[in-house]
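Note that one protein chain is taken out, while the other chains of the complex remain in position.
Coming up: chain A.
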Amino acid sequence: MIQVANLVKRFGDATVLDGIDLAIDQGEIIVVIGPSGTGKSTLLRCLNFLERPDAGQLTLGDLDVDVTRATRADILAARRRTAFVFQNYALFANKTALQNIVEGLIVVNRWPKAKAHARGREILRRIGLTDKADAYPASLSGGQQQRVGIGRAMAAQAEVILFDEPTSSLDPEWVEEVLALMKQLAAERQTMLVVTHEMGFARDVADRVVFMEGGRIVEQGPPSQLFNAPRDPRTRDFLRKVLAAQPAIQPS
């Protein structure tokens, strides 16, 4: 169970998150949509303290902190209960695919190397990159790199995996394989919080879609309701624009 209450983040004079309340059940798949610059990525980055929030209460499993009073230990604990998938993959360039996946297990969780590697190879199999175990990021395609990025997040066995626009930097030809892997994780009921512009993914996979604008949650609900009968005019306006740009997923 993950919960944020009244989360606030400011950059200088700009209030990027203006009191976000959100609860995520175990096994729930939530997709966050909304215009650019509305704080979707910042929301994810506040959950693991890559950005330091200015106010709010954060609950991650048995960790429950007032974000303004979070100690170094609280921050480490929050990061160990979450895993992050970056838009630009952010793989460790000096490490192979397998090493990228097991790095956290060995260094952070202090697993013995053999055990970590066994788990790493199991993850490589699940992300379909068994043959790339010893390949360095520079020799992998964008899609393969992002699958390793997701594999690294899977290894952490976190309460929730946070996906920050995981397909936005990919050439179109690689988007499908990354979405397919995310669908596979969703089918295994991995708790996920996904920021994406892939409306098809939101419609097909999400349990709940959250629409954000101006640092606030405007509307949320199951995809059938949010896409077919949005209540708020801002949601309707946004969906009309993006669905016009992605005609393939218009309701048939």
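FYI, a contact is a pair of C-beta atoms (placed from the backbone, for glycine too) under 8 Å apart; a residue touches a chain by one contact, two chains touch by 3 or more; residues count from 1.
Criterion: contacts and distances are computed from a predicted model.
Matching "Putative amino-acid transport system permease protein", "Type II CBASS E2 protein domain-containing protein", "Sulfurtransferase" or "ABC-type transporter, integral membrane subunit" against the UniProt entry of the left-out chain gives the name "Putative amino-acid transport system permease protein". Only one of A:L98, A:A156 or A:V195 touches the chain withheld from this view, namely A:A156.
Per the touch definition above, the residue from A:T15, A:T59 or A:N88 contacting the chain not shown is A:N88. Of the residues in chain A, those that touch the hidden partner chain are 48, 50, 76, 79-80, 82-84, 86, 88, 90-96, 103-104, 107-108, 136-139, 152, 156.
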